[in-house]
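This is the structure I want to talk about, given as structure tokens.
Just one protein chain is left out here, and the rest sit where they should.
Which chain is which? They are A and B, in the order written, and residues in each are numbered from 1.
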Amino acid sequence: MTPINSKTPKGPLAEKWKNYKDHQKLVNPANKRRLDIIVVGTGLAGASAAASLAEMGFNVLNFCIQDSPRRAHSIAAQGGINAAKNYQNDGDSVYRLFYDTIKGGDYRAREANVYRLAEVSNSIIDQCVAQGVPFAREYGGLLDNRSFGGAQVSRTFYARGQTGQQLLLGAYSALSRQIGLGKVKLYKRHEMVDVVKVDGRARGIIARNLTSGRLERFAAHAVVVATGGYVNTFFLSTNAMGSNGSAAWQCYKKGAYFANPCYVQIHPTCIPVHGEFQSKLTLMSESLRNDGRIWVPARKEDAEAIRAGKLRPTQIKEENRDYYLERRYPAFGNLVPRDVASRAAKERCDAGFGVGNTGLAVYLDFSDAINRLGRNVVEQRYGNLFQMYEKIVDENPYKTPMMIFPALHYAMGGLWVDYELMTSVPGLFAIGEANFSDHGANRLGASALMQGLADGYFVLPYTIQNYLADQIQVPRFSSDLPEFVEAEKQIQDRIDRLMKVRGKRSVDSIHKELGHIMWEHIGMARNADGLKEAVRLLGELKKEFWSNVRIPGDSADLNIELEKALRLADFIEIGELMAHDSLNREESCGGHFREEYQTPEGEALRQDDRFSYVSCWEYQGDDKDPVMLKEELDYEFVVRQQRNYKN
Amino acid sequence: MWLLNSSIGRKLIMSLSGIFLILFLLFHASMNVAAVFSEEAYNAICGFLGANWYAVAGTLVLAAGFMIHIVYAIWLTLQNRRARGRKRYAVNVRPKGVEWASQNMFVLGLIVLCFLGLHFTQFWYKMMFAELTGHHEVELGGAIVSAHDGAAFIRYYFSNIIVVALYLVWYAALWFHLTHGFWSALQTVGWNNTVWLKRWQVIANIFATLICAAFAFVTVFFYLESIL
Partner (left out) sequence: MDKNINITLKVWRQKGPKEKGAFETYKLNDVSQGSSFLEMLDVLNEQLIREGKEPVAFDHDCREGICGMCSLYINGHPHGPDSAVTTCQLHMRKFSDGATITVEPWRSAGFPVIRDLMVDRYAYDKIIQAGGFVSVNTGGVPDANAIPISKKDADLAMDAAACIGCGACAAACKNGSAMLFISAKVSQLALLPQGRTEASRRVKAMIAKMDELGFGNCTNTRSCEVECPKEVSISNIARLNREFIVAKLQD
């Protein structure tokens, strides 16, 4: 087995990135004009990378599946973005942000990457302000901060409850400027369906034009995948309906390792599931945990009465409420990291204390905050979130506590990348949520925006040059090369196969079934038997899909069912890989909780001696099991501990 | 020229010509009210506005104001219809908070314009125009009156109930047109924000009501005088 080389630079932690930049190869301006780069995706990572690369002089081809780059799902991030500015004078520093992120990720991330992330975080805020992002400000005119889970300092910058929107629109405006200047060619309503390799290097993609239904070929010197995560495998998640793992999955099938697929984040504060027709789950920002207190009834009979609709939460006396996060984790209270908060909610509901008519909900209560700060302040801070909640649930959260429950939110796992964000396929890069790199086994709140923009603005535009510096002699490719023809033919065959099934079931109905299997067996708590069962069920579902799916319409035409079917085919396979990875990882860490491995108090129990590595899965073919390679995680600088949010 | 070939430029012309016409209306209404109190004073103004070079020049400027307002209204409306596209909605609802007048400014303007034609044949054609063509006395309902005797014109026409009713309809259309046109003009020149929007709307309503009430008052006053 070839050992996996992460290409982490040598030297002290704080100097690695500087040393790298000092010695990396660069491409001179005249040569940049001769190089084409494909960027797939227009979220925070994709848009910022495409814009930055174009500003530097590269020719960029940028793809998005929506009708506009501004629709990418980064836009839905609510709470904020972390940076180690220490504007609040509360003792923050690059090291502390690095440390919190490493610890929050349960010591399963690469130290050097995380340190670099913390280092560039400050530049991101500067960049966004310069673009005209209207961050929240104090009366003195300076930037305001709020606190987020897993940190004891206030380092989160925000723009009301729409931080992701504002940051994305900042990146989108930078991208739009380059499109206007002709340096970026935008392909909207185009979905990448394959990556094309020539002589072992990524040299282009096949994309399906979603309006015409035609397959189109695009060639370039390098390909950057910024297509987000794969948690829609679970059908119900906080991701957008179109979010999918297919682009990353095609990279995997072309030889890129898929790393840590079992690490998915379940966000504790989402609006609970409500019925069979439900198509997605709505997140309530983590920032709500700044002022909201989470509780369930302390007495089972109260919980039962609430579920039966006989009692209202406001009727339960203070002493009969169990503020279980404050009880279990006095030091961090309601601001424990997401994985901890989610599991604690599940624990209470499993024990019979859940509320709502399903018993699958807990309360997030603002009555204390309203008494302490006044309704006005609460409204100012969270007004739009409260309004959103009321529109969906038809209850006024100023009067009755909100009901929340954990939901799938983010994929920490993804395409394996080295320090340069290059996958194991030369010339193929992955950034943002699509890669695995910075969050370990659990992501802290307000870090996804940070990572997406760090990759896109400040990391990839440097590291990609180290690769491209050797490519300046390579002339532009023709997309008529046999490799492209072959790739297109394979996709066409797959589409034809799907269209020919003509079964009875809609794509969504199979996807919902996939979601149930995933949630049941590969959800918040996993065990060996359940995972084996999941592998079996997924195998059956795959057969069912390929023999009984029904796709109306024509394949060479706008065909939404076909789009969904192509994605679902990959989701089922991603689910299988998640099951394999979860089975392999016999420990509990971050978002991956194996019931066999927990402390007597029910906390996650890592097995550092056996599993201190990144699982990198290598595709072997459709009928063969994938092979797992290990990237050992050497903790040179941080001492690993049992995560403790109690004191 | 940006006033002609940019949408905001065209809107600006529409707004400025509108404000100019509003000022004219204010003057006209005040002048009419004078007739109620003193017909001599009114006739003096009519004489002053006869075939003198300054009155004619003023009239030409006024006509230009009207013409610009009308031509631009047609131009903008045609452009807007094209921008709307050929396909129309099957269901149309006026959302709460949208004034009826604001969506029907062109139609209201057209009504105002038609009555303006009537008004011209009755008054201006027989007064200033007659003078310009060298007639100092005109025939009015069988009698011969001076082209300067505005009061006689008023008395004559406003004794006819049909004419009075038509004029009142005209004022109503004018009222709607003004309530929107007034604040809309200020919005277009950019003199507006969330606070001033409400203020301008109130001022627009008061202003339109005052002007139209003044016109109506004079009309009704002379009608009542004729039957009493």
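Methods note: contacts are C-beta pairs under 8 Å (C-beta built on N, C-alpha and C of every residue); 3 or more make two chains touch, one makes a residue touch a chain.
This is a predicted model, so every value here is computed, not measured.
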Chains still shown that are in contact with the chain withheld from the display: A, B
Contact with the hidden chain (one of A:69, A:337, A:445 or A:591): A:69
Per the touch definition above, residue among A:98, A:135 or A:477 touching the missing chain: A:135
Contacting the left-out chain in the complete assembly, out of A:280, A:494 or A:516: A:280
Candidates A:143, A:501, A:525 or A:638 - the one touching the absent chain: A:143
Which residue of A:61, A:84 or A:159 touches the chain not shown here: A:159
Subunit A residues that touch the omitted chain in the full complex: 48, 51-52, 55, 66-73, 75-76, 85, 87, 123, 125-132, 134-143, 159-160, 162, 164-166, 169, 172-174, 176-177, 179-180, 188, 211, 238, 240-242, 274-275, 277-280, 282-283, 387-388, 391-392, 394, 457-458, 461, 506, 508-509, 550, 552-553, 558, 560-561
Interface with the undisplayed chain - residues on subunit B: 2, 5-12, 76, 79-80, 82-93, 95-99, 102-103, 105, 180, 183-184, 187-194, 197
